[in-house]
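Take a look at the following structure, please.
Missing here is one protein chain; the remaining ones are kept as they sit in the complex.
Letters are used for the chains, namely A and B, taken in the order the chains are written, and counting of residues starts over at 1 for each.
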Amino acid sequence: MSKTITNAIALTLLWIAAIVTVLVLGTVILYVFVNGIGQLSLEFIFTWPEGVAAEGGIWPTIVSTMYVTALAMVIVTPIAILAAVYLAEYAIQGRLVSTIRFAADSLASVPSIVMGLFGLALFVEAAGIGFSMLSAALALSFLMLPIVMRTTEEAIRSVPKYIRWGSYGLGATKWQVVSRSVLPASMPRIITGIILATGRAVGETAVVIYTMGQAINLPVSPLDSGRPMTVHLYLLAMEGINLPAAYGTALLLMILILAFNLGARYFLRRNRKV
Amino acid sequence: MVCVLLAALLAITGCSGKREVDSELVVTGSTTILPIAEIAGEMYHEIHLDRKILVSGLGSSAGIENVATGTSDIGTSSRDLKPAEEDLGLYDTPIAYDAIVVIVNPTNPVDELTTEQVRAIFAGEIENWSELGGEDRDIGLVNRDEASGTREAFHKIVMGDVPFDRTAAVLPGTGQVRSVVENARGAVGYISLGFVNEDVKVVKVDGVVPTAETVVSGEYPLQRLLHFFTVGPPEGLAADYIEFVLSDQVQQTVVRDAGFTPISGEVE
Partner (left out) sequence: MPRTAPKPSATNLQLVSRATYLKEILLKNLFLVCACVAVAGVLLIFGFVGLRGWPAFAEVGPWAFLTGTEWSPTDGQYGILPLIWGTVLVMLGALVIGTPLAVGTAIFLSEIASPRVRAIVRPAVELLAGIPSVIYGFFGLIILRPIVANLTDGLGFGAVTAWFILAIMIVPTIATLSEDALQSIPPGIREASYAMGATTWQTIYKVIVPAAKIGIIDAIILGMGRAIGETMAVLMVVGNAPVFPESIAAPIATLTTQIVMDMPYAAGMHRTALFGMAIVLFVASMGLVALVRLISRLQTSIESGR
């Protein structure tokens, strides 16, 4: 076959690959949207589930999702940022740094159910915190840590050297350079990374089931338990009795995650003028 | 932004006040009965705001033990008392029937089975519908998860000592079983009578059609009682609550919604 024909065939196949990928995304989103949009109403969002078949709304699940995600974000952000600062600014390449990176990568690829069982064994049982927002948030933090660490480190590294040199030239100490020049300059990308990691945490199911329990509850203190939207969707789908509510939950969940994703993207673009 | 959201949430939740509760009833036991007890308990609380019913589902055995030792006021159980438990002095108030029906795909020509055949199917000994007078198609066995009260009941009533076929699909939910049987032609599964709808076909067992009447009359073999046990005949708050559970308000709504057959009031 002539090279032109091979070229044409190959390019077509590659186009098809890309189109299939986009189509699949479109199908899944459309499917959830079309089936779930009928369910969305103020009532659905703000009332409680009632009855054996979970009629009514999903308000406590929405609150549970947001509560635990916010808590996890608060816990993981300082640690991850400072860790990234270390790796980007202070660390000397060596066995320790290599180990830290290996550990971070491992955490990033931990199967979520292993993280769930870990949370159960450590936070719920050994530490005695019980099924609660706190246990779930702690487990989620471990999941989010490598993501935020990696994006923050990249953000810091991407700050041009001349910004640092200017500060050093003025006699600043290392920490002053970092805290007053580098970090503020890389803030937009850091925040983007946090938002993306939070989006991941919102979609977690296995981790949360074993650390938060499944009881429907409106959490007030971090020690309260609850049921997040992902778990609610899972239970509704598996029971199979109230599919409309399942679709509605799925749609709200998807909207939330898309909001995080697109929000992060938009935020980054707006702040690109660093 | 998140802080504002959190603050708003806390404010809203703070608005739901809690009344002073004067008396409490502790109910523990079967996870199968849990939805009924819980929702009936909430309905009861709405009517009598000073009384609270605390319900938890730890299993029928735990429920029986708790009420016998006085840890709880009512012990719910989806199984009958074992011989060892008969001397505990427990009083039985059945609150509903749980009838289990065998369902197949609507296109399946098989109309009835004997209990032995059902057992053989679910043990994996019969693998093709043609052996039962149906079409030449592999039987698609659908089982429930081991935490399911329905599976436990089915096992006790039908299987006895014979183990389930381990290559069967294990589904964690009634609706799942129903929707799979509905569109997979060779599928067979079991669900509670109350969850049957027109999408699936019900099979006669030992010649009996499962209906509320044949269940109450005892003709339909695949059934069990759901029990509320108390130490001696129920008194005081327990008696009032149980009476509430036996009333139409609960029987015709909550009990039916949970897929069970009411034990009192209108049967059909």
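By definition in this document, a residue touches a chain if its C-beta (ideal position, glycine included) is under 8 Å from a C-beta of that chain, and two chains touch if they have at least 3 such contacts.
Please read all numbers here as calculations on a predicted model, not as lab measurements.
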| item | value |
| --- | --- |
| Residue, one of B:L34, B:I126 or B:V180, that touches the chain absent here | B:V180 |
| Touching residue (missing chain; options B:G41, B:G140 or B:G194) | B:G140 |
| Hidden partner chain, residues of subunit B it touches | 137-138, 140, 142, 145-147, 163, 166-172, 176, 180, 183-187 |
| Subunit A residues touching the omitted chain (full complex) | 3-4, 6-7, 10-11, 13-18, 20-22, 24-26, 28-29, 31-32, 78-80, 82-87, 89-91, 99-100, 102-107, 109-115, 117-118, 121-122, 126, 142, 145-146, 149, 164-165, 168, 171-175, 177, 196, 199-200, 202-206, 209-210, 230, 233-234, 237-238, 243, 246, 250, 253-254, 257-258, 260-261, 265 |
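To be clear about the criterion, only the chains that are shown with their structure count from here on.
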| item | value |
| --- | --- |
| Subunit A and subunit B, separation of their C-alpha mean positions in angstrom | 38 |
| Touching residues on subunit B, where the partner in the complex is subunit A | 2, 5-6, 9-10, 13-14, 16, 35-36, 39, 171-179, 195, 254, 257-258 |
| Touching residues (chain side subunit A, partner subunit B) in the complex | 51-53, 63, 66-67, 70, 73, 218, 220, 238-243 |
